[in-house]
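Below is a structure I'd like to ask you about.
Only a single protein chain was left out; the remaining protein chains are all shown in position.
Chain lettering (A, B and C) follows the sequence in which the chains are written, and residue indices restart at 1 in each chain.
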Amino acid sequence: MARKLRIIRQKSRDDSGFGSNASGRFINKDGFSNVQRKGVNIFNRFSWYHTMLNLPSFRFISYLILGYVAINLVFALIYYLIGVEHLTGIDQSTPLNEFIDVFFFSSQTFTTVGYGRIAPVGFLASLVATFEAFLGLLAFAIATGLFYGRFSRPRAFLVFSKNALIAPYQDVTALMFRLAPFKNNALTDGEVILTAAIEINENGVPKSNFYRLNVELAKINSLSLNWTIVHKIDEDSPFFGFTKEDFQDPETDIEIMVQIRAFDEVFANTVVQKTSYINSEIIYGAKFIKMYESSDDHKTTILDLSKIDAYEKVNI
Amino acid sequence: MARKLRIIRQKSRDDSGFGSNASGRFINKDGFSNVQRKGVNIFNRFSWYHTMLNLPSFRFISYLILGYVAINLVFALIYYLIGVEHLTGIDQSTPLNEFIDVFFFSSQTFTTVGYGRIAPVGFLASLVATFEAFLGLLAFAIATGLFYGRFSRPRAFLVFSKNALIAPYQDVTALMFRLAPFKNNALTDGEVILTAAIEINENGVPKSNFYRLNVELAKINSLSLNWTIVHKIDEDSPFFGFTKEDFQDPETDIEIMVQIRAFDEVFANTVVQKTSYINSEIIYGAKFIKMYESSDDHKTTILDLSKIDAYEKVNI
Amino acid sequence: MARKLRIIRQKSRDDSGFGSNASGRFINKDGFSNVQRKGVNIFNRFSWYHTMLNLPSFRFISYLILGYVAINLVFALIYYLIGVEHLTGIDQSTPLNEFIDVFFFSSQTFTTVGYGRIAPVGFLASLVATFEAFLGLLAFAIATGLFYGRFSRPRAFLVFSKNALIAPYQDVTALMFRLAPFKNNALTDGEVILTAAIEINENGVPKSNFYRLNVELAKINSLSLNWTIVHKIDEDSPFFGFTKEDFQDPETDIEIMVQIRAFDEVFANTVVQKTSYINSEIIYGAKFIKMYESSDDHKTTILDLSKIDAYEKVNI
Partner (left out) sequence: MARKLRIIRQKSRDDSGFGSNASGRFINKDGFSNVQRKGVNIFNRFSWYHTMLNLPSFRFISYLILGYVAINLVFALIYYLIGVEHLTGIDQSTPLNEFIDVFFFSSQTFTTVGYGRIAPVGFLASLVATFEAFLGLLAFAIATGLFYGRFSRPRAFLVFSKNALIAPYQDVTALMFRLAPFKNNALTDGEVILTAAIEINENGVPKSNFYRLNVELAKINSLSLNWTIVHKIDEDSPFFGFTKEDFQDPETDIEIMVQIRAFDEVFANTVVQKTSYINSEIIYGAKFIKMYESSDDHKTTILDLSKIDAYEKVNI
């Protein structure tokens, strides 16, 4: 491999944002950079808003419910310590019943439902309730913002083929993968930026080089069907002359970093999605199977997303 | 027609986002792509947020009301099963009255109005009410987001002429259609991308070719009056040499795909609107009638949107 | 004037978005197009959201309060017609007192405050209250969206000089006006597009011609101080050779249309602001007085916005 790499004519580029001494996969499959940060405290390291926006729905809802229960437990304890005699209508039969009732009083205050069957009468209990109702409203103001932020967050909703394939193309070969929008969003003006990272050993020290890859159809008018990204491996490609063995050499890290950018018409916003392919995800000698076809009545086109990964072997 | 098509000099473009084997109209009149997706489950196929944003207002409100009634019925049933003795102030005269009262208790909890005439006393009823009030607030947080998403969604509010016309233009002919903003929004920096799809039969197999069409005035500074998009049918046009019969041949699919992009000053956002014209919507030998005029006092200009489709026949 | 206009070398442009037969001022002083629309019904003609966003704050708040009172009056009437016996705690001493109490019950329901002193007991009253509380929450969901839409709406917050001046500049003259940001927002990457509309009489028919005007400094890095837009009246200008009389000829409509575009760093959004200058706002033989100066301690720069319109006469 090293022999091959020594003959790459293209100059390594410095504008990838990754350094030549960085290591590991650069872009994770989900599109996030594979970089750890240290030297910042935890409050500054995370944007909690970015974090909440990226949480899966189920965990997001779970956190909201847990937060709700926790806050009510804390306030229930405070009311309990202040004394149930400062609340009307408490069932004082047992301490547990007392606690249950102050817990429900707390929740009725926090949600501002305020039935009034239990109500504060003393100064302290009233003061805490005043504060809790205020906090409740702020909490729901924040929750409203989070919900809106989550579902209004512009996303491309693209699915990528699991593998990149190397197939004959025109008179040479080409590396190709494909992607398709899987939701009822409407993307226009798609464009792709393709960067290859190749790690070579220079005198025993691993060093990453970065190359911009040419794409046959780097811009597309509308992202309605699948889009097959084709990088022709000709003399302008850093992979020119690479054999099957070169692509599969376990000692060499090849990574194809993909950045798709498009305009979503419903969000009226530019959306970006990233992914990458590493050695083990590149298949030498395969081509994709068509994933769309005319409907039987020839009135529309059917895109079969279950075929996104489908390929067949070809000889090179 | 096939004869004509064989003489189109322009190279078909691949960047339309539609494949040569796709069939049917590509862009529906409302601007959405005519593509069906399969192979994804229903949860992934739809972005429910995109769906809610595109619903007509009436259906959106109806869904909200139906959801409200349904949730209250479910909770009413739960309270009823728990037992009305765990709620104070229930009219226990008949089972129906009991159910009616728990239904209203549920709605008073869900909306957090909480009069307190009916209030939970037992553990179970209190617990359910605690959860329902929480759910109510989350539901209204989501509704707030949906309302805001719906009306803050940047849209171009353009109306297009129903037909594209072919009229004499300079020394040749031109295909033209027009559009106008119909609301009190303010659009600047309009631009149009015009693509033609022509389906020909190659050895009995239908195959679509795509051509970018030149536009006489492809960018406009301000979208205040109507904008007439003119594609001159000269040697650079794929339609060069087409006769009336060619345009009206029922066996050939011609589709003019239109994409308008502008900047909305109030939303401070780029907006995109699409539409298309197919054979039956192209009129050969017609020109538009002027749709704006000076006001009588010459102080302003009046745009008559009811004339957007108005044309008169001309000889070519 | 007509004589002068006949000698304008520049070709009139068609991309202004205004037609040559349009009349009156094209862009109002506030930046909106001076176009009236007809032929659309009132529901389609206005985007109520755009309208609410452009309302002055005072009127916006007034509308909210009026709406609140109106809704409560309507619901009070409904409760009154249903019968006050379906509400507990009503002061039944006089019909007026009854109505007052149902009005307040309505407001306590609509805002979901629900004290419970007055509460519904019958089926009908409960049903209406259920619906009113729901409506209340939706109304406040919409209000939340409107408030957020209003204050998050990206605006440039620029103030323009009342007049455009014509002053000696280099070896010729120049038309100039200035603008400055008046709020604590942060604008970068400003750019200006300047278009002149000149209406001439061709055989008794008024016809508007449009010209793009060159600007000495059409892009600016940061909009921190005032920005003086200078259009040099040289051979490339349509105003080349114009005399004071030409500019002041009441029979000719000259309009300088201004479009400023910049990036607001706090909103992280592109903002656009427009205005225009007509004959009567162009002063021949005047130049602006400096409107910023160093602070006394030379530590900062002071921009005096009250001087934005200040000019002094000069001879040309």
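Here is the rule we go by: contacts are C-beta pairs under 8 Å (C-beta built on N, C-alpha and C of every residue); 3 or more make two chains touch, one makes a residue touch a chain.
From a predicted model like this one, the values you see are computed outputs, not experimental measurements.
Asker: Check the options B:Gly17, B:Gly89 or B:Gly116 and report the residue that touches the missing chain.
Answerer: In the complete complex, the chain left out is touched by residue B:Gly116.
Asker: Spell out the interface residues on chain C facing the chain that's missing from view.
Answerer: Interface residues of chain C facing the absent chain: 64-65, 68, 72, 91, 100, 104, 107-108, 111-117, 140, 143-144, 147-148, 151-152, 157, 182-186, 188, 190, 217, 219-225, 227, 263, 265-269, 290, 292-295, 298-308.
Asker: What residue numbers in chain A mark contact with the hidden partner chain?
Answerer: Listed in rising order, the touching residues are 14-19, 21-26, 31-40, 44-47, 49-51, 53-54, 88, 108-109, 112-116, 119-121, 123, 126-127, 129-130, 133-134, 136-138, 141-142, 144-145, 148-149, 153-155, 193, 195, 206, 259, 267, 269-272, 274.
Asker: Could you pull out which residues of chain B are in touch with the chain that's been left out?
Answerer: 112, 114-116, 144
What we mean here is this: only the chains that are shown with their structure count from here on.
Asker: Chain B-chain C contact: same residues or different, taking over half shared as same?
Answerer: Here the answer is different, because the shared fraction of interface numbers falls below one half.
Asker: Quick one: how far do you have to rotate chain A to sit on chain B, C-alpha fit, nearest 5 degrees?
Answerer: For the C-alpha superposition of chain A onto chain B, the angle is 90 degrees.
Asker: Please compute the C-alpha centroid of chain B, do the same for chain C, then give the distance between them in whole Å.
Answerer: 27
Asker: If a residue has to touch 2 or more other chains to count, which residues of chain B qualify?
Answerer: As it turns out, chain B has residues touching two or more other chains at 108, 112-116, 144, 148, 267, 269.
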